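Let me give you the structure first, and then I'll get to my questions.
Of the protein chains in this complex, one is absent; all others appear in place.
And now, chain A:
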Amino acid sequence: MSTEQVNTNNTSTKHLSVKRYLPDNSAESYWQEYELPVDDSTSLLDALNHIKEQLDSTLSYRWSCRMAICGSCGVMVNGIPKLGCKTFLRDYEGDIRIEPLSHFPVQRDLVVDMAIFLEHLAAVKPYLIDDNPAKPYDPTAPETYQQSPEQLARYKQFANCINCGLCYSACPQFGLNPEFLGPAALTLAHRYNLDSRDHGKKQRMAELNRHEGVWSCTFVGFCSKVCPKNVDPAAAVNQGKVEAAKHTLIALFKG
């Protein structure tokens, strides 16, 4: 245990500016200020819940698990994409500006439409393809799902994605061109391409080797900085470029 305990008694008042957008009332978004009591354990999600319950029930935002695994509570904090539940107000001084995630259409307040991200995700087929060599009830079939720790280690780093979308808000190329498959989708494609049980690489490479696939990435690397699960999408996308280059060379020789 660390000797530096988080203090839950040390309450103070903090100032939160939240970008509001209520399309039923006005087409314009506006900033709303809230003052609320916080202590050292108050997360941004706790603060939003306090606003919703005590100060202003009209505020809309998404959340579910409050422990950085559901990926629902992504917002911009002072312009940086963050998970609300993993962001603590004790780390911020002065005005704290909360906005909906960048590069996505805003539906209401902090709620964005992530449909385009889900489309890109579906396009790369992020699941095992033809993984089961055994037919049901075939006694001569090989044992299924055998994987060595080395084979697991190849893709494990990239398997921790929680689909929160923070990397899409961080990616300037996705901001310029929403057709770009984007960090998380390309990372998950790479994750399944690296999986020894999978046989779908050929299908995925056709998506990855488009201009809107790996080649739209300019290796800015901010996606890896903001990823709350340390997945390192920038590394996955650039390994994907090597794979796409190999895929193209092989396609050239095979004609």
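Assume contacts are C-beta pairs under 8 Å (C-beta built on N, C-alpha and C of every residue); 3 or more make two chains touch, one makes a residue touch a chain; residues count from 1.
Operating definition for what follows: contacts and distances are computed from a predicted model.
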(Q) Missing chain, UniProt name, options "Fumarate reductase subunit D", "Protein phosphatase 2C", "Phosphate transport system permease protein" or "Nitrogenase/oxidoreductase component 1 domain-containing protein": which is it? (A) "Fumarate reductase subunit D"
Q) Which residue from A:Ser43, A:Ser102, A:Thr187 or A:Asn209 sits in contact with the chain not drawn here? A) A:Asn209
Q) On chain A, what residues meet the omitted chain? A) 119-120, 122-123, 172, 176, 181, 206-207, 209-211, 213, 215, 218, 241, 244-245, 248-249, 251-252
